[in-house]
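This report concerns only the one structure given below.
As you look at this complex, bear in mind that one protein chain is not there, while each of the others sits in place.
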Amino acid sequence: MLNYFLKRLAALVPTVFFVTLIIFGLQQLLPGDAALILAGEEQDPEVIAYLQKKMHLDEPLPVRYAYWIGGVLQGDLGESLRIQEPVLGLIKDKLPVTLQLAGMAMVIALLVGIPAGIVSAVGKDTAWDYVANMVALWGLSTPNFWLGILLILLFSVSLGWLPASGYVSPFEDLWGNLAAMIMPAFVLGNGIAAVLMRHTRSAMLQVLSADYVRTARAKGLGERTVVLKHGLRNAMTPIITLGALEFGTLLSGAVLTEQVFSIPGFGKLIVDAVFNRDYAVIQGVVLFTSSVYILLNLMADMAYFLVNPRLRG
Amino acid sequence: MKKKLLLALALAASFAAQSQTLRIGLAEDPDVLDPTLARSFVGRIVFSALCDKLFDIDEKLNPVPQLATSFQWAADNKSMTIKLRSGVTFHDGEKFDANAVKFNIERHKSLAGSNRRGELAPVTTVDVIDEFTARINLSAPFSPLLTVLADRAGMMVSPKAAQANPTAFGSKPVCSGPFKFAERVAQDRIVLERFPNYWNKANIHFDKVIYLPIVDATVRLANLRSGQLDLIERVAPSDVASIKKDSKLSMSRITELGYQGITINTRKGDGSNPLAQDRRVREAFELSLDRAGIVQVAMDGEATAGNQWVPPTNQFYAKNVPIPKRDVARAKALLKEAGIPNPTFTLMTPTTSDGQRVAQVVQAMAKEAGFNVKIQSTEFATSLNLADKGQFDAYVLAWSGRADPDGNLFSFYGCKQPLNYSGECRPLWDDLLNRSRNTLDTSGRIKVFATLAAEAAQEIPIVYLYHRNWLWAHNKKLTGLRTIPDGLVRVQGVKM
Partner (left out) sequence: MAALISSAVISPVIEAREASPAQRAWRRLLRRRGAMLGLFFVVFFVLMAIFAPLIAPYDPIATSWSAVRKAPSWEYLFGTDEIGRDVLSRIIWGAQASLMAGLVSVSISMALGIPIGLLAAYLGGWTDSLISRFTDAMLAVPFLILAIALSAFLGPSLGNAMIAIGVSAMPVFIRLTRAQVMAVKVEDYIEAARAVGNPHWRIALRHILPNVLPPLIVQATLSIAAAIIAEASLSFLGLGQQPPAPSWGSMLNTAKNYMDNAPWMAVWPGLSIFLLVLSFNLLGDGLRDALDPRQK
């Protein structure tokens, strides 16, 4: 098992290298002279020249890449040229926000998706199946930003139950924080719930017809024990892997959800940075999130190993 | 004993009642909070509470004293002596005096990446006459000086703080405004706290001001409606009707200093842009447009039609060049004369909803005169690039406006100036622009602008469409909001 772990760790290196190439390549794709938009309304030629120098725009691509990677390896992710704050600081500020949003979304997805998948699998082809399907699919079939706006209009403007947007730290005001995060987390978790439902359903279906379940049933164990104890535990393995994979989807969804609800997390940071050509921010944040994603996948693989005794040694 | 307790309770109650926070919703996240480096409109809204300036402007665009109490032009108009207010301190306790003024102007002119250099180009040096008197020396008479000093170039930061933190001053700005900097979370909030030693503290009725950038206008309004915000700026024109019906909200509006227009690339180039080939094509294009109609459909009536770089109500508006009425017949005739009866060109517009609406309306209107307009929606950053390189036919571009007409003119019409996307380069125009700067008296300037307006109306490098209304919506309990055409929110005098 250690061997496997080391092999996987070694495979990380080329992956991360490719990630940096993709990120850097994407930046250069962004059309237009980055210095122009960062120079603001007045477009002062001296400011433009100053920014071009700061971003090394006069140097060839490989040199710029080297500057960036060199900095990263020393722990310096550069600074946002728009507001003159170090990228690492921005990441530190926004990490808890996005983490909380992703976490809450995941919880909602699990609470909705897994039971829906179980119900759908156990009651296959009955009315329960269709209902469960609908509940989960509904979230996947509406654009994030649209659902968000509808919820805001309903719960904030009409009913006045929840704040329309914004974020307040849970340490400052726990209830306020939860009130502000519940709608965006719901919008974000919806889509994932559907994916979880599908996988839970197919995993459960597979497992329920398997031999050891038939054995359990033959032994006279109650249906619920069969389903939950034996079925679910074995169905969990692909779900763990899925959870890690879906982190990427969460981040994608967070981009729009954060825009609509004005949540100051990574998603909003990245989108604004793209439109403002704030290269350092784009590069630094995407590198960070990609690395986390890759790490999560590695951990999920390890967990998979641990949970499924048949795969061990 | 009982009395004392009651008194204490009453005091405590009044104290609690006094602690008021003003929450303002902004349309964008401000950029760096350093007046020297700042590059956006929205940042100025925060500055108006954070950093006092030498002068401010009033509703009629006249300069009024703020950190400076009076000014005096020298006899040759090549310098201005300013008397400063005494007893003013910066947020860090440092004294504000003429040395601070000298430091700040020099900082504006010399700091790497400073965005104020262009504005202060005619300023050469600053002399300290005495503790509260400074003299600003110019290379030539410069009439816009007062309005320049009534904006970011006139903002004064604490020299001590600026020197202690030369590269990252913007993350912890220290100025002398009514509120001092408390906290900033990028894209989330900017929190300012009351500065107890503000020279005009009687006029400040809040303890805290929180700016919350919320980009989506619908969500911004939703926040105001649900009570999370007290005031929002740049209300969407389509929301005005429903705000009027809401008994808890009020609206304020004023015509802006800037404009929305279509910049035309007049460089003949490879001949593919019919608008560049013959001025009659440009005139025909202008005549095919119904400005009132555009205002109605694209802006829900929340704008004033215009044809110059200043609104018709501005004192410098050239009355000899009135807004042309729509005349499709004449437009068609002009096109026939020019030999291009069905010109085709591409109208570049940023992907903002305003720009797109205008482009679509213009496309439909111009079609009736025979124009075949293709709309090219371009992301803003890319469009700037294309405009800079002169790779466009026509460009829907708005300008936020400056208090002095020079701010709406010089960079746009001056030869090789940074915002001169149309590519016009005429010695006569440069001469007129310089004269408008060198002339100090208003009537003289009006004459110069009249000549320039007539010239521009002939060549039509920019088709000015309208001047938008600044729209603020706020809680009915909020009073004292002054509607000044620069679109900023001044906290002095506002109470709830």
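By written order: A and B. Residues from 1 in each chain.
The rule is short, and it goes like this: a residue touches a chain if its C-beta (ideal position, glycine included) is under 8 Å from a C-beta of that chain, and two chains touch if they have at least 3 such contacts.
This one's a predicted model, so the numbers in the text were calculated from it and none came from an experiment.
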Residue among A:Y67, A:W128 or A:Y293 that touches the chain left out of view: A:Y293
Option touching the unshown chain, where B:A338, B:V361 or B:L432 are the choices: B:V361
Option from A:S80, A:Q100, A:N144 or A:T200 whose C-beta touches the chain left out: A:N144
Where the missing chain touches chain A, by residue: 11, 14-19, 21-23, 26-27, 29-31, 125, 130, 133, 137-138, 140-146, 149, 153, 194, 198, 202, 205-206, 209, 245, 248-249, 251-253, 255-256, 259, 270-271, 274-275, 286, 289-291, 293-294, 297
Those residues of chain B which, in the complete complex, touch the missing chain: 216-218, 236, 238-239, 241-242, 293, 296-298, 351-353, 356-357, 359-361, 363-364, 375-379, 381-382
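Here is the rule we go by: only the chains that are shown with their structure count from here on.
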Contact set on chain A toward chain B in their complex: 30-34, 36-47, 50-51, 54, 80, 82-85, 90, 93-94, 149, 152-153, 156-157, 160, 163-167, 259-262, 264, 268-269, 272, 275-277
Interface residues, chain B side, partner chain A - complex: 29-34, 37-41, 112-115, 117-119, 167-168, 170-171, 185-189, 212-216, 218-219, 222-223, 225-228, 379-382, 384-386, 388, 399-400, 411, 418-419
